[in-house]
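Omission of a single protein chain aside, the complex is shown with its protein chains in their original locations.
Entry: chain A
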Amino acid sequence: MPARDAGGGLLIPVQHLRPGDHAFVSYGNDEVRWEVVTAFVRLGLARGEKVLVLPCPGVPEEEVLARIDFPSRSTVPARERGQLVLTSMRELILPDTEFTAARQLGRLRAATDRATAEGFAGLRAFIDMGWVSALGADVGVMERRETGADELFAGRPYTEICAYDRRRFDRSVVAAMERAHPRAVLERLGSLRSARGPGAALCFIGEADAANQAAFVRSLEIELARTAAARRLTVDLTRLHFLSVGCAVALLTLARGAAGHDLVEVRCDGGQRRMLRRLGADAVPRLTPTEVVRPC
């Protein structure tokens, strides 16, 4: 079963991050922690953005590079031309040594301007928040930084992920930091979540692939049962980064069999709509694909 997400409006797959996004992620073990950073770095490089990685202090640079540098040494050219930079919060705020939110925001703003002046499409930064204790910073200061950083993002080509290790921070701190960010990204590649969206829509988030098809189908079946009295169901696919043929056909088949429903509205992007039509959506009278602009 995909997990239910109560505050689903914030959550998106990492592949959906766009310039101007400020996102939270948390992780709980040393394997999973690399999945989001690897995707974030590699997609940023492919989109022509400059990428800063500020790993958790204490993790050797060699390990960071080995994790993101697969297959083979494929990110070496990006490092050689200055597009991919491994750094630290301590280094970022130099020549100052004491962290302040204003100082950090100023440095990141300047780094964004420098990246665009160098010809990159923008700047993205992955910041593991392990630096907070390493620099003796206060969590309260960080929370105010996270909620007061809009000027760094609004209308600017800057994207940031702040990563919190759930083993280092109290649960209440992690929850507060998640609330302090406008976005949150899924912790793992290939994961699927569901959430209640606007108008009680069933929102799918992440990747509806073959491995997640049973969970995808189960969620739809539950929602069809729940909405039987209303005779209307809205399914939102716009926060899916991947929709397999199997899941798309399952959606069409379930809608076709939902004889008690007058309408199954499917909110989707243009590619998903084209896919559903190719797979026979027009033959399901009660199903209405509605193309919407992706909310991110």
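Definition applied: contacts are C-beta pairs under 8 Å (C-beta built on N, C-alpha and C of every residue); 3 or more make two chains touch, one makes a residue touch a chain; residues count from 1.
As a working rule, contacts and distances are computed from a predicted model.
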Of the listed "Sugar ABC transporter permease", "Histidine kinase/HSP90-like ATPase domain-containing protein", "NADH-quinone oxidoreductase subunit K" or "Solute-binding protein family 5 domain-containing protein", the name UniProt assigns to the chain that isn't shown is "Histidine kinase/HSP90-like ATPase domain-containing protein"
So which of A:Leu10, A:Val59 or A:Leu279 would be touching the chain we can't see? A:Leu279
Only one of A:Leu152, A:Leu252 or A:Val266 touches the unshown chain, namely A:Leu252
Residue among A:Val141, A:Ala211 or A:Ala225 that touches the chain left out of view: A:Ala211
Counting contacts across the full complex, list the positions on chain A that touch the omitted chain. 15, 31, 34-35, 38-39, 42-43, 45-47, 67, 70-73, 189-190, 207, 209-211, 242-246, 249, 252-253, 256, 270-271, 274-275, 278-280, 283-284
